[in-house]
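One chain of protein is taken out of this complex; the other chains stay put.
For chain A:
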Amino acid sequence: MKINDVILRTITRIIVFIILTFGVYLFLSGHNTPGGGFIGGLVLASAIVLLYLTSDIESIRKSLPFDFKLVAALGVLLATGTGFGSILFGVPFMSQTFAYFELPIFGKTELTTVTIFEAGVVLAVVGVVVTIILSMSESEEA
């Protein structure tokens, strides 16, 4: 059965970029304001789920050729890796630090090691959520 969904496809092309931008903003505004790795990861995962909704699994798998279970494992490795990195400097596990740097374009910027940990959390959340939703939709076929 053919269904005319031109409006949905056209709108999705624009909306996905807005959602991805908002997800990256939530991820970067983490440790001082509302937001953080978990929420940013959920918003990024919802953008990917919207792509799967408007198109089908085969064509999205061609354009996003990631194994999302591998993405989740990489995220957990990165998050715990920053935790173990603090042991090398003689401080307790999961200690975080920050400093202010002069960057060329941004001016005085606060750079923290929490951001690397949050990047790991983002990868883990995106991988797990997309894997759960895809396996839920695949079980119906089999």
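To be clear about the criterion, contacts are C-beta pairs under 8 Å (C-beta built on N, C-alpha and C of every residue); 3 or more make two chains touch, one makes a residue touch a chain; residues count from 1.
Note that contacts and distances are computed from a predicted model.
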For this session: Among "Multisubunit sodium/proton antiporter MrpF subunit", "Electron transfer flavoprotein subunit beta", "Branched-chain amino acid ABC transporter permease" or "Molybdopterin synthase subunit MoaD", find the name that the UniProt record gives to the complex chain excluded from display.
Result: "Multisubunit sodium/proton antiporter MrpF subunit"
Problem set entry | Contacts of chain A with the absent chain, listed as residue ranges | 1-3, 8, 15, 19, 22, 26, 33-35, 39, 43, 46, 49-50, 52-59, 133-134, 137-138, 140-141
